[in-house]
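Below is the structure I would like to discuss, written out as structure tokens.
With one protein chain withheld, the remaining protein chains of the complex are depicted in position.
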Amino acid sequence: MTETTDDESKKIPPQQAAGKTAAEGPKDGPDGSGTPRQPAGDAEPLLRVRGLVRHFPITKGLLKRQVGAVQAVDGIDFDVRPGETLGVVGESGCGKSTMGRLITRLDEPTGGAIEFEGTDITHLSTGKLRPMRRDIQMIFQDPYGSLNPRHTIGGIVSTPFRLQGVEPEGGVKKEVQRLLELVGLSPEHYNRYPHEFSGGQRQRIGIARALALKPKLVVADEPVSALDVSIQAQVVNLMDDLQDELGLTYVIIAHDLSVIRHVSDRIAVMYLGKIVELGDRQSLYGAPMHPYTKALMSAVPVPDPKRRTDRDRILLKGDVPSPINPPSGCRFRTRCWKATEECATTEPPLVALRTGHQVACHHPELKPGESAVPAGAKAAGKAATDG
Amino acid sequence: MARGHRRRIPVFSYIIRRLISAVILLLIVSAVTFGIFFLLPKLAGQTTDQLAQQYIGKAPTPADIAAVKKNLGLDKPVYEQYWDFLKGIFVGVDYKFGPEAARCNVPCFGYSFKTHIEVWPEIQSRLPVTMSLAFGAAVVWLVSGISTGVISALRPGSIFDRLSMGVALAGVSLPMFFTGALALALFTYQWPIFERSDYIPLFENPFLWARTLVLPWVTLAFLYSALYARLTRAGMMETLGEDYIRTARAKGLHERKVVVRHGLRAALTPIITVFGMDLGLLLGGALITEQVFSLQGVGAFAVQAITDNDLPKVLGVTLLAAFFIVLCNLVVDVLYAAVDPRVRLS
Partner (left out) sequence: MTDSSENQTEPAAKAGKAAKAGKADKAAKAEKAVKAEKAAKGSEAAQPAAAGAAGPPTAFLEVRDLKVHFPTDDGIVKSVDGLTFSLEKGKTLGVVGESGSGKSVTSLAVMGLHRASRQQRSKVRMSGEIWLDGKELVGADPDEVRRLRGREMAMIFQDPLSALHPFYTVGQQIVEAYRVHHDVDKKTARKRAVEMLDRVGIPQPDKRVDDHPHQFSGGMRQRAMIAMALVNNPELLIADEPTTALDVTVQAQILDLIRDLQKEFGSAVIIITHDLGVVAELADDLLVMYGGRCIERGPAAEVFSAPQHPYTWGLLGSMPRIDRDQTDRLIPVKGSPPSLINVPSGCAFNPRCPYADVPKDDVTRTVRPELRQVAGGHFSACHMTQEERERIWTEEIAPRL
């Protein structure tokens, strides 16, 4: 943990253990769980997002003239590689859910581009989106609200087949029962109604529905946050198994940093509509470079009462500013203990300071020997586009 | 922490905005009403000649008809006629038809050629009756309906609750002409407690004013208090389950204060909306009640106008009703903003 303690400001090293993993990281390579699905770095991305923007206009008066905009997502770039899990974390209002709705095209971006398997889907019409809908599916947070209470489980899970006009091999019913089994439910549940199921089981039903058409990309928005702790683990493990079994690619959006670390290969940290840091799990959790990421991690309560005393934490002041009027320059500067004049005037670009680890900060937290300047303009440019 | 979107919009500007939209709404309603009433005969195949004929006596000459048509502007396109109508409200209209002439004074809301009267003064003379009826009944049903609803909500399943909700169901389902006739039969004819009499203005004799109106009030309020009791009960039950009620109790507040200060205030806000609508509708004339109790109010006037197929009168009453509804809704909006601070923003 030497790499962060030399920092002169008033905060502390991240958790010992996490740091240890990072220290080991370079020697051992990716850890056990990541290995099988760790994709090759330069594979063609499944999803490519460039300069994605979504502003929700605020109108006023009878004439509905626009007086401002909620800058929910304000220019983000990232790639999702086939077979990986990209985790997206951030606090409420950071735009992570909006981002999820944009990449599944449940919402239309204000600007930027989304490419899925090389096809630009940014502004496709509903009709033209239909074939793509088979490949991108979404899992929602609320297992209670997202299932129609009047339909049977069979009806809910077979909806995608009907919408897409697909007749699976062996008939719809057989396929639905297979899916139910796949997610750990009994095929006999086919004729039951959602209210007969517990929260965890409903989330399984939602997953079965999402998997019906064998999608390539599954976007899960807070898939476990409404569930009890013991149930959360069941669903997390299920999603993990399904990924191995079906070769799925996940984008998992969550506010819980522990869950995100557990499920993701790479993680994007969002703050006020921007990605402030994006990197491999090892690197990002082991030695976060953005002060915000560091503060977030130190704020996670840890189930170990001994730790209470021997660890300081970074206590951020105040709340997240409004996305209607975000601060100039770096958006985190109003709460950042490292902020300087430069932060108020110049917006820091997202640049790769380590291999596979980008950060948008003028004063990143560095390990000894690292440079705050990207190794070379070329290298940085390449890293930025490759993710 | 400075928060950009925390700008407060003053209540005053809120009211102004509501006022402007109310005026616009009134214009639209009047235009549509006007359009319907003056296009309908045409759609039914009546020529302007036939229309004009209605305004004159029995055997008009073609010259008379032409004169009337010109004078009334019957040949003009509908929007010009509508403009003339609007203008009439502010400057009045002079009519000449055949040998006769008439002046419709400001504000001219139409002139009945059949009965040769101006619509506005007629309505004006009847308004106090309708207003007395509507406001009086409103007080009765608000007091009885809300208190019944609150007590029922506090003791769901109790005898009081079941009884009052049973009566409420009857109140909602029994037609007004039945309850009204029953009330008359019992309290005017069987036991003459409330003698039948014409309307007596409030300022002439408040006691007699009230006595004439007690039965209509109660009859009318019976229907509405039933509705309001059910609304209040449902609203109260929902509100009493809210988290902030639990917070109020956790403070150690007396249960009575919890119910009134925290529960009732929140439960009543949706009722304000319904009340605004109901009162607005009633001010446009309580048709059946006025008929049953032979009150010469706006409602009776409207019924008469429809029976006589006297379009100017019908138009006048319709506009009045629309005016009251828009006005009441305006008041509701302003009240709402006063009660619920969240409405003021947006």
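Structural remarks
Per-chain numbering from 1; labels A and B assigned in written order.
Following the convention adopted for this analysis, contacts are C-beta pairs under 8 Å (C-beta built on N, C-alpha and C of every residue); 3 or more make two chains touch, one makes a residue touch a chain.
From a predicted model like this one, the values you see are computed outputs, not experimental measurements.
Taking every chain of the complex into account, the chain not shown here touches A, B. Only one residue from A:V67, A:L163 or A:V302 touches the chain missing from this view: A:V302. The chain not shown here is touched by just one of A:F78, A:Y250 or A:Y285, and that residue is A:Y285.
Only one of A:E91, A:E115 or A:E347 touches the chain withheld from this view, namely A:E91. Of B:D75, B:E255 or B:D308, it is B:E255 that touches the chain left out of the display.
Contact with the omitted chain, checked across A:T110, A:T159, A:Q234 or A:N325, is made by A:Q234.
By the touch criterion stated above, the residues of chain B touching the omitted chain are 1, 3, 6, 154-157, 240, 242-244, 246-255, 258, 262, 265-266, 339-342, 345. Where chain A meets the missing chain, the touching residues are 15-18, 20-21, 31-33, 91-92, 198-201, 228-234, 236-237, 240, 255, 257-259, 261-262, 281, 285, 295-308, 313, 315-316, 319-320.
The criterion applied here is as follows: only the chains that are shown with their structure count from here on.
Chain A and chain B, compared by their mean Cα positions, are separated by 56 Å.
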